[in-house]
Structures are given as C-alpha cells and as structure tokens.
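Please read through the structure below; I'll follow up with questions.
One protein chain omitted, others in place.
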Amino acid sequence: MRDCWARPVGDCLETLLAVKNLNVAYRSADGSTQVAVENASCEIGAGEVLGLMGESGCGKTSIALALLGLLGAEQAQVSGSIQFRGKELLTMGEREMREIRGSGISMVFQEPGIALNPVMRVREQVAEVIHAHKQMSWEKCQEEAQSALVRVGLPDTPRIFSAYPHQLSGGQRQRVTLAQALACEPALVIADEPTAAVDARSQQELLRLLQQLQREMGIAILMISHSAEVQARLADRLMVMERGRIVEQGRFEELYRRPSHPCTRAMLRAPMAADDAEELDFATVT
Amino acid sequence: MTRYLTRRLAHAALLLLAVSVFSFALLQLAPGDFFAPLKLNPQISARTVEGLRAQYGLDRPWPVRYGHWLRGVFHGDLGPSFAYNSPVAPLLAVRARNTLLLTGTAMLWAWLIAIPLGIVSAVRRGKWSDRAGGVVTSALLTIPDLVLFLAILLLAVRSGWFPTGGMVSTAFGELSGRGRAMDIAYHLFLPALALAIATLPALVRHIRSAMIEVLQAPFIRAARAHGISEYRVLLRYALPVAANPLISLFGFSVATMLSASLLVEVILSWPGIGPLLLEAILAKDVYVVLGTVMLSSVFLVLGNLVADLLLFAVDPRIRMES
Partner (left out) sequence: MKVESNLNSGRTEPLLRVTGLSQQFVQRRTLSRSKFTVNAFSDVDLALFAGRTLALVGESGAGKSSLARCVALLDQPTAGKIELEGRDLLALGRKALIPIHGQIQMIFQDPTSAMNPSRSAGEIIAEPLVVQGEGTKAQRRERALHLMEQVGLDPRSEGKRPFEFSGGQRQRLAIARGLALGPRVLIFDEVLSNLDALNQSLILRLLADLQRSHSLAYLHVSHDLRLVSEFADDVALMCEGQIVEQQDARKLFESPKHSYTRDLLATVQSVDSILLERSA
C-alpha cells in the first residue's frame, strides 16, 4: 500500500469511485439555477485517501451530497456520471441507492452536535444504521453497535452507550458519528470537515484514530477539509476546488512542494515557525 | 420529583383560591340576584322574596358568603343551585361527565385524524395534495364555528339520519345495557363530529409545521445518508423530536376540555356544562356559575401539569436538566 502512495490511481489500486463531468446546479424558488459544481472529474482507488480542499462555498459538500444521491430533483439538477464499483449511481433507483448509503459509501458529517438525533441514545443511533443494512435482530444490532463504539475509542461503559448526544463532549460526539459511518464496513467514507467542531487536542486524537482505522479496514476516504494539517496527515492525493471547479489535482506532497494554482498555494501555505511572521501572497487570489 | 409535584400542587391550590375569590367578587358586581325577577311578580309578596333570600343567605355580605362557601368546598359541598333547588355538586358532576364524554371523543377523533394528515402534508409539502389540504383547512378555519354547527344541525334536521339533540332517546330507560350504550353513541356522533371538525384544522397545521421544521434539521439528512428507510426516519427520528411542541398543544387541549364544547352543546342540545353555565349566568344562579368556573380552572391546571410531565417523560434533554 505504501508504494502506491507514490503512484496515481490506476497503477495498482482498483478504481472504487469514478466521477466524470459532474455538474450540480441548485434550483431556487424563482426557477433560476445556481451552479455549485462544474465539470468535476476525479477517481478514488480502493483504500486510498483523496483530500478535497477549497474555500467554504466552493462546492465541496455539494459533491459529497451528489455522491450519496441526497440531492432531490426539486432541489438540484445533477448531471454527469458517478460510477461506484462499476455501477452508475446517478441513474440508480432509490432502493438500490439506499443500500449503498451507509454500507457502500457512508458519510461523517460536520458538527456532530446537530448531525445526531437529540432524543435517541447513541448506541441505538449506531444500531439503526446496522439494522438498515444487515438482516439481524435488534438485540444483535445493538451488540454490534457497542463494538463499533468501542472501536472508535469510546470507553466501554454503559454510561456512554446509553447516553444521549448532549451528554457527551464534542470529541465523543464526533466519534459516535464516525462509528455510525464505519458500522457497516463501507468501502468509501466521505468525511466532511470531521474535526472542525472539535478542540485541538481531540482533533489530533481523532485524526490519529481515523488514520489507524483507515489502514486497518482498508477503506477509501474522501477527506473534505480546508485545513492543510488535516490533509497532510491523511491524504494520499489532493484535489483543490475553487468556485465549483477542480483547479488542481495530484499527490499531496507534490502539490505541497510545488503548487501551481494560486488557490492551492493559498490553502497549503508553508509551515509557520513561531518566530517568523510569514508574508502570505494573496495578490492573485482575491 | 415529588418536591416538584408538591410545589406545582401548592401553586395550583393558590391559583384556584385566587380564581375563586376573583370570580365570587366579580359575580357580586352584577346588580340583583336570582330572586330579583320575583319581585316583579305582583302575586309574590316582598316578604316572601326576602324570606327566600335570607334562606339562601343572600342578605349576608359577600365575604361572609364566600367564607361559608369555601368551608363547604372542603366538605364537597359547592353550594345550592337556586334554579334547580338542589346542591350544585351532583348537578355539576352529571353535566361534567357528559361534557367530558363529548370532548374526549371529539379530541380523540381530531388527534387521530390530524396526526397522519399533518405528517403526510409535511412530507408532501408543496405538492398538490398538500396544497389541497391547505385550502380545506383554511376554509374550515375561516368558517365561524357557529355557522359550522348550525349547518350540521340543519343536516340532522333535514335528513333525519341523526337525532337533533339530547343525549338519550325517550325510550332509554327500557333499553338493555348494550342498547343504552348504542343509544348514547347515536346521539353523541353528530356533536362529537362537529367539535372534531372545528378543532381539526388548527391541529393539522400545527403538526404539519412542526414536522416541516424537524425535517429540515441536519440529523434527518444524516439519517438518510446512512441509508435508513424513509418510514423509519419519519417515525423514529422526526416524530419524536416534533412531539415537543405538540405535547404543549395537547396539554392545552386537555386544559380546555370543559370549555371548548360550550357552543356545540348549546346548539346541538347536548346536556353538558355549556347550557348549564349559560342558563346559570343569565339567571344569576351564582353557585352554579362559581362551581363551573372552578371546575374549568381545575382542568386548566391539570392540563398544564399533564403537558409538563409528558414533556419531562418524552424529551431526555429536559429530563437531564434536573
């Protein structure tokens, strides 16, 4: 796996996800459409981590939602091709799509505080995901949920399992959403700014955990984060987006050492030493 | 928890006391009393009228009468009804029972219909089925209850399918147990339907908007992203969270159980508290009015308490605060 880090997808990894000419345009109430993603193309290989960086509002989350088929026809106009394990997702029926959501491709949402059901205990919330995909009794689902929660580093205590989201800390809540995403051992996990709502210490722990689980389970990750440090830790390859378009793609180290697009330069700024103020070049970005 | 309950009950007792004083005092402001019209009758001497008044203690100052009444309340005696010439308590009990039967049935129907209707309109928001529903509820809301009830009365009279009033038919006494139940149900149908139709539109709207608000929450989208079926998302994720505002609404429904049916009872001649209260106010049968007001207040307090307890039981966030 480490050798493949150096080579682009296609050389040694099977292509898990292939996106070609994806266009997403949101419909507004007066009938006009606003383009969120324009002509995006990319590929993710099995077990690979593809980072997605860009300013907020540049279309990152729209791509994630389009991948999961969560944009209804009245909400947005989606065109192009998204192939997952060779099957076309955009023309797939709702039932087949629901099978893929959570077990083929799953998502870790930003802000776990609002992504979790406030009146359901955390173990049940993970159990629900398992129950939706596996033919098991509810008790068995709860047991599996328990192991999923332990796997993401939550203490093996009844206090945690039967807790409601608001009783847990931000970092713990994020682990719960991670457990939900990993419960059915998906092939691809979309992580949407998973450490944004978490404090610095928990952030490091969470990223290390994600790294470890990714290697253990061999899952591919689409890592959406605007933070260079987060991408550095996990991304094999990186995509930079600006206003709906992918402006640069390539291996993370390549882009970091030799960024060509000004947006890439701005997002992957060089490390700060504590005692020198760095001049950041933005002339071309604004 | 017990401390909370005792505190609430203590507050309730104080509230009821205040209501009783206020009502009693307010009733005294109306000039004259029950026996005043008798004075106009030349055949009844003034002395007889005075004698009647003294018999019921109406010549005493009102704080004294209030104290007397209050003492009676603790023994279950709500005072005498002048019009019926009998104690108020049993009279009120029978009428209250009838009213509760009516409002209970109507509430049950209204909620049972409103919940699925509200959920469906929320889910199909913007589609024509939702818009059609919106037109119907708007129409029902704009039609004054009075007109609605009169229309239903007209239906009963013209078609002859339903009795036009009363709770039981004249042959009630001769019917078997089951026959009696059927007879009451037959008479109950129209008033309950009328009341249900009157309360339905507002309920549907509240449920619809509570569901719409919840369905826009991020955790619903997250649940869908995990592949959970739409049915389960609605029932296990959306509805429990939407229940919060609806429980307060429910408490309000319970609170108004004795008062909401007044108009229906009067128009469709259902022997409940409504007509009794109306007569008593017009005739200045003070103790009946007082008793009715107090009973309604008890229901109000109870309804609020029920709502708070339900919220406590249903929403873990409120439970955790303590």
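Read from first to last, the chains carry the letters A and B; within each, the first residue is number 1.
The working rule: contacts are C-beta pairs under 8 Å (C-beta built on N, C-alpha and C of every residue); 3 or more make two chains touch, one makes a residue touch a chain.
As the structure is a computational prediction, the values presented were derived from the model and not from experiment.
Of B:1, B:29 or B:282, it is B:1 that touches the chain left out of the display.
Among A:38, A:55 or A:143, the one in contact with the hidden chain is A:55. Seen from chain A, the chain kept out of the figure touches residues 54-57, 170, 199-201, 203-204, 226-229, 232-233, 253, 256, 263, 266-272, 274-275, 277-278, 280, 282, 285-286.
Everything that follows uses one rule, which is that only the chains that are shown with their structure count from here on.
Chain centres here are Cα means. That of chain A falls 53 Å from that of chain B. Against chain B, the residues of chain A that register as touching in their complex are 68, 70, 74, 98-103, 106-107, 109, 111, 114-120, 128-129, 132-133, 164, 166-167, 177, 180-181. For chain B in complex with chain A, the residues that touch the partner chain are 126, 217-219, 221-229, 232, 236-237, 240-241, 314-317, 320.
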